[in-house]
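Left out: one protein chain. Kept in place: all the others.
By letter and in written order, the chains are A and B; residue numbering begins at 1 in each of them.
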Amino acid sequence: MMLELASDQGATLEERDLNTSPLAVRGLTVSYGQKPAVFSVDMTVQPDAMTAIIGPNGAGKSTLLKAALGIVKPLSGQVSVFGYPLEDQRARIAYVPQRASVDWDFPTRVIDVVLMGLSRQLGLLGRVRARHKARAMDCLHRVGMRDFADRQIGQLSGGQQQRVFLARALAQDADLYLLDEPFAGVDAATEKAIISVLKSLKQSHKTVVVVHHDLATVTDYFDHVFLINTHKVAEGPVAEAFTAENLQNAYGGRLATAQIDQISHVSG
Amino acid sequence: MLWDALTLQLGYNATLVAIGASLLGVSAGVTGTFLFLRKRALVSDAISHATLPGVCLAFMVMVLLGGDGRNLLALLAGSALSAWVGLLCLNWLTRHTRLAEDAAIGAVLSVFFGFGIVLLTIIQTMGMGRQAGLEGFLLGSTAGMLWADAVIIALGGAATLALVMLIRRPMTIVAFDPDYAAAQGMAVHRIDLAMMGLVMAVTVVGLKIVGLILIVAMLIIPPVTARFWSERAEHVVLLSGLAGGMSGYVGAALSAMAPNLPTGPIIVLLAFGLFLLSILFAPVRGVLAALLRHFRFQRRVHIRQGLLAMAQGQKIYEPLTRRLLQRAGLIRADGVATEAGKARAAKALRDEKRWEIVRADQAHEAVAALYNGLRDIETVLTPDQIAEIDRRIGAPKEVPA
Partner (left out) sequence: MSGAEFVPLSLTPMLIGTFAAIACALPGNFLVLRKQALIGDAISHVVLPGIVVAFLLTGTISTWPMMLGAAGAAILAVVMIEAVRRLGQIEAGAAMGVVFTTMFAGGVLLLEQTDTSTVHLDVEHALYGNLESLIWLDASGWASLLDPVALAGLPPELPRIAVTLIAVCLFIWVLWRPLKISTFDEGFARTMGIRTGALSLALVITAAVAAVAAFDAVGSIIVIAMFICPPAAARMMTNRLEVQIGWSVLFATLSAILGYVLAGYGPLWLGAADAVSAAGMIATVSGVTLAVCAVLGPCRHRVGAQTSA
């Protein structure tokens, strides 16, 4: 536990994390009404790696991400991005929200959604030029959606919608990518396409954080895990932190013991 | 004078209007509750505005047939008919096109109202010279009301109320959980239509007293008011009826006192007064109660986090946390923990550790669900259970200074 480590040296270690980590969260508490969804959470995301945030339903995974991005207002706590306040670093963050969070009936085409990722670059009145279009098409190509550029977004399948969201994030050309349940309800082909894009991001020294719900794929996909159940359960490299004990701690009795055994053998 | 008004001593008509307004208030409050719980409060706005063309058409038909067009019953029948057509348009738009309900409501209410205005101007030029007070239907007007009109309103209010009471159970179930209702074999769509039919009845009965714009208030404000006082649907229905009835009765009585106190606005403003009291002072859902709760909660969160940080020898970054700890006498001005602070910090950390054991242990699953970072473990476990957990943790550790 942390308390044994809590010496002066530990404190300086923490301060340094706060200064350099792509995303560092300290003492974050978010509450909907009287029930905290996230309680006093510290998180230090490792650079150039893929981190999974995992935990049971209602454990505060998405809330943690949204609070870190300033989408929901925390009750207390601090967030730093690459060592600076969030507001100064917006341009370096790309966010992929849950698919269900937007109105897919909105009158717009796939290409327009991807171009939204370029809007910081374009400013208020900047015209969309050929090179912007080319860039957006390139991002669509990377997620295998090039042929769908002129489709209305409502006509896409769930997996295709998710890929369009990822393409929009790619267009932002950020250093830190935050994805909220990108694999929820998508087909196998989409899952494969997304994970290969994410792995290529890692190779080009980007940091990727994913809210993830499928324990079976954690060891295949990710380098680091962050286990949460309202408060932090564990954090670290998959080999160290993704253990049966930590999972039991995070999921309590809700996860069948057999399932944990199976997974811990895999990660074993 | 006020006393005379409230005790119904201002003449037959005023008395009947007051009785009619109270009955109307009760039935509007009760009916509106189902609409509100179904999250379709503003459908009433579309229904009420859609009555206007019907009123005008009924008038024109009566005049063309040689009458003087003042028969209230016929006017109300016409208004019901066009409101029903408006409702069907609304339903069709939301079910068969991509329009959301709010846009459909706005479209129906404005177009029907606009068409009604066109008809009104036709009536103005029909050579009748007078409009039989049709404008009274916009804002309500009880002045010059006939005895027969008052009887119709009183009877209509009573009949509507009786109908609402008759089908209140299915309406409650549908409002609460339409999917469950459908699974139970209830015809959700038909019950919805019945609910809308009742809203329409209330609107039509209320046209003469409060007018088509303000009847919406009587369908919305009392339910919202009542919601602050109870979490149980049947109580909300009763309270809403009470609030509506009171506003109607007192409002009608007050307006009978003077000619420049129009009934509709007075009733609405009284209802709003009740709403204002409720939103501010209701014990659980009221604003004051919620604010107090929020500040208390925020304070607990900050102190708890501060104590845990102290126990782990971490620096406390948040100024608010430091301030709260200092005010509670747990740290000194320079940030160093006091004796009391150290003890509380050690306890907080220990509790956190205990919770961790509880949450990891399947045997404690029910208790673990109660964890929210703030709950004292003593409130959910017996001393024996805590002692057992403490054995598993081992001896208390020293808190680093």
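By our rule, contacts are C-beta pairs under 8 Å (C-beta built on N, C-alpha and C of every residue); 3 or more make two chains touch, one makes a residue touch a chain.
Bear in mind that the values here come from a model prediction, so they are computed numbers and not experimental data.
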In the full complex, which of B:Val61, B:Ala100, B:Met165 or B:Leu292 touches the chain missing from this view? B:Ala100
Options A:Leu28, A:Ala59, A:Ile93 or A:Leu215, residue touching the unrepresented chain: A:Ile93
Which of B:Gly25, B:Gly206 or B:Pro262 contacts the chain that the document leaves out: B:Pro262
Hidden partner sits against chain B at residues 36, 39-42, 44-45, 49, 93, 96-100, 102-107, 109-118, 120-122, 124-125, 135, 138-139, 213-214, 216-217, 219-221, 223-224, 227-228, 260-262, 264-266, 268-269, 272, 275, 279, 285, 287, 290
Hidden partner chain, residues of chain A it touches: 66, 69-71, 87, 90, 93-95, 97-109, 112-113, 116, 119-120, 122, 124-125, 152-158, 161, 168, 184-185
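Keep in mind that, in the parts below, only the chains that are shown with their structure count from here on.
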How many Å are there between the centre of chain A and the centre of chain B, using C-alpha atoms for each centre? 38
As the complex stands, chain A meets chain B at residues 1-3, 6-7, 10-11, 14, 26-27, 29, 31, 34-36, 39-40, 75-78, 105, 229-231, 245, 248-249, 252-254
Quick check on the complex: what are the chain B residues that touch chain A? 98, 293, 297-298, 301-302, 304-305, 308-309, 311-315, 317-318, 320-321, 349, 353, 356, 359-362, 365, 368, 371-374, 397, 400
